[in-house]
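One protein chain is absent from this view; the other protein chains keep their places.
== subunit A ==
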Amino acid sequence: MTNITEKLELFEVFVRSKRGLDHKHVGSLHAEDHEQALEYARDCYTRRSEGVSIWVVKSSDICASQEDDADCFYDPSDDKPYRHATYYVLPDPVNNM
């Protein structure tokens, strides 16, 4: 294999395995464009009847959170236990909620 893949776009592949379920990220691949990416996704990720629907997204179009952001993104929720349903004590009459 040559370095031809450097000239191709990288795509992330999402496959929905069954109707009613969500699309799940299964991996990535190289392709010239969306159309080709969809075909390669079919050949690389659904060879054993894994899916009923495929999404492909250019990896460069994904905006991801950074490790450095962890402090300001997630820590502030740590001291807000009232955001969890388990924080609330239910009155006896609604025991079966």
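In the analysis below, contacts are C-beta pairs under 8 Å (C-beta built on N, C-alpha and C of every residue); 3 or more make two chains touch, one makes a residue touch a chain; residues count from 1.
Keep this in mind: contacts and distances are computed from a predicted model.
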Task: Undepicted complex member, UniProt protein name, chosen from "Pyridine nucleotide-disulfide oxidoreductase", "Membrane protein", "Cytochrome P450" or "Putative phenylacetic acid degradation protein" - done: "Putative phenylacetic acid degradation protein"
Task: Omitted-chain contact residue, chosen from A:D43, A:D61 or A:D92 - done: A:D43
- [ ] State which residues belonging to subunit A touch the missing partner chain.
- [x] 1-2, 4-5, 8, 29-32, 35-36, 39-40, 42-44, 47
